[in-house]
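Quick notes on the structure that follows.
Omission of a single protein chain aside, the complex is shown with its protein chains in their original locations.
For chain A:
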Amino acid sequence: MSSLTTPTGRLGALARAELTLLGRSKATLLTAVLIPLVLPFSLRSFVDGMDVEESGLSVGLVLLPAAIGFALLFGVYSALVGVYTTRREELVLKRLRTGELRDGEILGGTALPVGATGIVQSLVLVAGSTVLLDLPAPHAPHLAVLGLLLGLVMCAALAAVTAAVTRTVESAQVTTLPFVLVSMTLSGVTVPLELLPDRLASVCELLPLSPVITLIRGGWTGTLSVYEALGALATALAWTVLAVFAVGRWFRWEPRR
């Protein structure tokens, strides 16, 4: 038999097409790129008013995780909900499923360009914060990298779950709100968990995006104990596994009729 396709080859072909589409979707691109770059810095005066120094943090240590959090929420999660929903309603997903691509490859390949955008943005944000906010070099970069990667996979999987309950691209603006709002307020994106009352903070630690932000911030401060780091990793992993399971169980490949 002539040469069979490989998962990498199939993923690459799909990701390349999706990258072209991302470049042509001005609205998605604008939300995905601009919000994470602009929004956190508009928070600057607000952060300046917080007693961040007292908790052993600096403005940079609040703003960088916030910016990466926004990149994950808007650049990856919200953007992907729109992409998955559009592809399903255009019957693209159904058509792809008739071919050699496996289900996971279809969802993964579709998410790759957005995920790569998220990584590039995070790198730009790190560079920007280092230069503009006098952010020191990270003490435990491996924790930050792990946090970011887990965050990307988790956000992609949660986007697929959200797309399952999103009927049209327009309604994606509503269906994405719960996760975005909860994460922004209670996962340490805008307000560091360190500044919340202890009892509230210990509940908020269990939210999906909290361990991601904790790991990224901890990667810079280097103050996470092994126990805390493992706890955050376990929480993030648990949410990711749960989301992936939910995708396998509930994802819709065709429009409802």
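One rule holds for everything that comes next: a contact is a pair of C-beta atoms (placed from the backbone, for glycine too) under 8 Å apart; a residue touches a chain by one contact, two chains touch by 3 or more; residues count from 1.
Rule of thumb we're sticking to: contacts and distances are computed from a predicted model.
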Name the absent chain by its UniProt protein name; which of "ATP synthase subunit b", "Multidrug ABC transporter ATP-binding protein", "Molybdopterin dehydrogenase" or "histidine kinase" is it? "Multidrug ABC transporter ATP-binding protein"
Among A:90, A:134 or A:170, contact with the omitted chain is made only by A:90
In the whole complex, not just what's shown, which of A:12, A:104, A:141 or A:248 touches the removed chain? A:12
For chain A, residues touching the missing partner are 1-5, 9-10, 12-14, 16-17, 20-21, 24-25, 87, 90-102
